[in-house]
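The complex appears here minus one protein chain, its other protein chains still in place.
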Amino acid sequence: MMQSDIYTVNVGPIHPSTHGGLHAEAVMDGEIIQDVIVHLGYVHRSVEKIAESKTYQQFVPYTARLDYLATNLPVLGYCQTVEKLLGIQVPERAEYIRVIMAELSRIASHQIAIAATGIDLGATTGLMYGMRDRERIMNIFEMTGGQRLLSSYIRIGGVAADIPKEFIPVVRSFAHDIPLMIDEYNGLMTGNEIWAARMQGVGILSLEDAVKYGVTGPNLRASGIAYDIRKAEPYGIYDRFDFDIPVGSRGDSLDRWKVRIEELRQSGRIIEQALDNLPEGEITARVPKVLKPEPGIEVYHRIESAKGELGYYIVSDGGKKPYRLHVRAPSFINLMVLPLVCRGGVFQDIITNIATLDPILGESDR
Amino acid sequence: MQEFDLEQMVQNIEEQLGDKIRTERDQFFTVLNIDSSELLKLMRELRDDYGFNYLANLSSVDYGEEFEVVYHLYSIPDNNKVCVKTRVSRNSAEVDSLIDIWPTADWQEREVYDLMGINFKGHPNLIRVLLPDDFAGHPLRKDFVMGGR
Amino acid sequence: MNGQGLIKGLGITLKHFFQKEITEQYPDVMPELAPRFRGCLQFEFEKCIACGICVNSCPNDVLSFETEKSENSKKKKLLSYTIDFQYCMFCNLCVEGCPKDCLHFDHDFELSTFSRDDIKRVYLRPAEMDEEEEVETASMQDEQENKEQNKIEAMSKALQKNPAKILAQVLEQEEDIKILSELVQESEKTALKMAELLVKDKEKAAKVAAGFVTKEKKNRLQAEKGGEE
Partner (left out) sequence: MEHLFTNLAAAFTGWMITLGLSPVWADIILLLVKWIIIITIITLNIIVLIWLERKVSAFFQERLGPNRLGPFGIFQTIADAIKLLTKEDIVPSAADKLIFKTAPMFFIVVAVMLYTVIPLGQGMEVINLNIGLLFFISIGSLSTIALLMAGWGSDNKWSLMGAVRSVAQMISYEIPLAFSLLGVVMISGSLNLQDIVAAQDNLWFIILQPIAFITYFIAATAELNRGPFDMPEAEQELTGGAYTEYTGMRWALFFLAEYTNLVAVSALMATVFLGGWQGPWLPSWLWIIIKTYGVILVFFWVKWTFPRIRMDQLMSFSWKVLVPVSLGNILLTGAGIYFCKWMGWC
């Protein structure tokens, strides 16, 4: 009988495939993972405390830095929460522009997930193709919001500026090309036998566990339930769009990967519909310079971010700064299942699982 | 399972818990203010009898003398929602841990412990999650003195 | 399956092997930037009125300025303006807030410096601005005088045309207004004097108007007496 010792390997915080400052301490028996202990906080900025010392408008750019890969989604969530708090009605045109920007952000985030999964599994070329396509979204963001990554384009009451006139054709051609991109990702990666072998049956997250652990977003849907807040509790004008919710069946890495790829297509559909119905009109509601919600009022508002349920809980004391702001970060809670899905797998599965759970540390550490 | 009725549920719970519970309604949520001693019982009932299988958000607010722990519950896929709040005094800030009911409370409770300094009774691994282990104080408390620039 | 996927993947990479590159050849070729691109924050000293809206709207305390209250004018005098770039989030909130458009982002995105001290940008009050200001105040005084003169002339004309309406501002009794109206219409000098006072100082105008009226009343009384005598 061979004697073997349990030993630990520290994946991160400085490691090529931990998507930021994630530190996963793998307890291993040979190549088999016994447990994974996740250490967070390497990018902790205490955003919730910062919020208490900033006015409602000043905090907008900070939210963009939560999920910096899908920059418009956390901003959208925050702005909608504050609008709910104040009862601000956003103009139609702004709502449509917001939907377009939010879905573009979702695509950008998923493309990063695809690209990063590519490089994590050793398909370096997949990284480049994902990044190449994402670059077009970055150009759109630059064109509208002025910044490529953290544009803070969505503002309380509407959007910062009207879309430039070249916006619509550019976005339309991008939405049109999404199926071609998907074909390429599928051809290079999904259909590849090595790829399938590395993902199939790896990191299985059962539906029961997923709900119990509060996993949301593509990771929950991959486990086999069509739960999407855009449909379940539509915010903004999402009830007006026709799109499908891709669902997996086994909840393994391959399902998570496929759900993300399919969501690109659905986001493309939403963008096309929004472009078709884009009305003319105001782009921002009349918002007072100093925002003072009624004292004692509080609201929990959630949106379907690229990573899952992104919720903001804001308590107002009547001042111009939030009394308490809490961010329900999907990455933070999705990461909780990392030990669960890794146990029993081999060392390389940690990398696969981190990649397909798609956490973003800016959001999880806040 | 019969059709879910929020009003019916609130009525049932109020009957059962009497003065331990106080219900508030605003335009977004039905809020159940529960005495911290009955929290575990109420939560278990909410999950088992009323299908709130998903603890979406666990947060806490510092109200000076008291801390308020706030739970936002949803049910998947029916999408019913309810908010549960409980208050504990600043001096003996301790709430029952919900980790047995919803495992997702694990890190969320650790976060509240870390940033707000509320203890969760029955949590198996109540250590700081975001801040370093040797950090002094709990930043989200209002009396925390911010340093830096 | 069974190798088809592998071959398809090889086909895709082979196809891209012969395609044109998509990368930008920075720094040989500078990237084309959108008009709204936010590169480096620029400040125009001349336009700034030191209102502090930018400082208040900044989320991260990037901006700060020093002012001095000069003795002879109520205006605050801006001495220096500091942009501490290491904290800037390029969120555009200051630019949107500025009422005088003295802040804007240009397209220069190469902001790295060799020293930490260089990150901070301090705009000092340019020397020629002080000189300019003196000239400016002088010319402004001229201008103001000119303006006033014009106003006074316009007022006097209006007085001659429709005295009752304007004089109602300073006089209460209809009788008095009537008397002064006649006076104003009679003599241009009186009209000009009244107009000047009306433009500059209403209270004084009221007093003077009252004075005019009493004097005229006296005159008329005397004239009546004299007539009798």
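Every chain is named by a letter (A, B and C) in the order it is written, and numbering of its residues begins at 1.
Operating definition for what follows: a contact is a pair of C-beta atoms (placed from the backbone, for glycine too) under 8 Å apart; a residue touches a chain by one contact, two chains touch by 3 or more.
As the structure is a computational prediction, the values presented were derived from the model and not from experiment.
Undergrad: Please work out which displayed chains the absent chain touches and list them by label.
TA: Even though it is not drawn, that chain still touches A, C.
Undergrad: If the hidden chain were put back, which of A:15, A:45, A:320 or A:343 would touch it?
TA: Candidates A:15, A:45, A:320 or A:343; residue touching the omitted chain: A:15.
Undergrad: Touching the absent chain in the whole complex: find that residue among A:41, A:61, A:126 or A:293.
TA: A:126
Undergrad: Given the full complex, what residues of subunit C touch the hidden partner chain?
TA: Considering the whole complex, subunit C reaches the absent chain at 6, 9-10, 12-14, 16-23, 25.
Undergrad: Considering the entire assembly, which residues of subunit A contact the chain that has been omitted?
TA: Listed in rising order, the touching residues are 7, 9, 15-17, 31, 118-126, 128-129, 132, 188-189, 192, 194-195, 197-198, 346-349, 351.
Just so it is clear, only the chains that are shown with their structure count from here on.
Undergrad: Should the pattern of chain-chain touching be classed as line, ring, star, complete or other?
TA: line
Undergrad: By mean C-alpha coordinates, which chain is most distant from subunit B?
TA: C
Undergrad: Just how far, in Å, is the C-alpha centre of subunit C from the one of subunit A?
TA: 44
Undergrad: List the centre-to-centre spacing of subunit A and subunit B in whole Å, with centres computed as mean CA coordinates.
TA: Averaging C-alpha atoms per chain gives centres 25 Å apart.
Undergrad: Touching two or more other chains, which residues of subunit A qualify?
TA: Touching at least two other chains: none.
Undergrad: When you check subunit C against every other chain, which residues touch at least two of them?
TA: As it turns out, subunit C has no residue touching two or more other chains.
Undergrad: Name, in rising order, each residue of subunit A that touches subunit B in their complex.
TA: Those residues of subunit A that touch subunit B are 40-41, 44, 46, 48-49, 53, 84, 211-215, 225-227, 232-233, 297-302, 309, 311, 313, 315, 323-324, 326, 328, 332-333, 335-336, 365-366.
Undergrad: Would you mind writing out the residues of subunit B in touch with subunit A in their complex?
TA: 26, 28-29, 53-57, 59-62, 70, 72, 76-77, 79, 81, 83, 102-104, 106-108, 111, 115, 128-132, 139-140, 144, 146
Undergrad: Sort out for me which residues of subunit A touch subunit C in the complex.
TA: Residues 54, 57-62, 64-65, 125, 129, 132, 135, 139, 142-147, 150, 152, 160-161, 164, 184, 187-189, 191-196.
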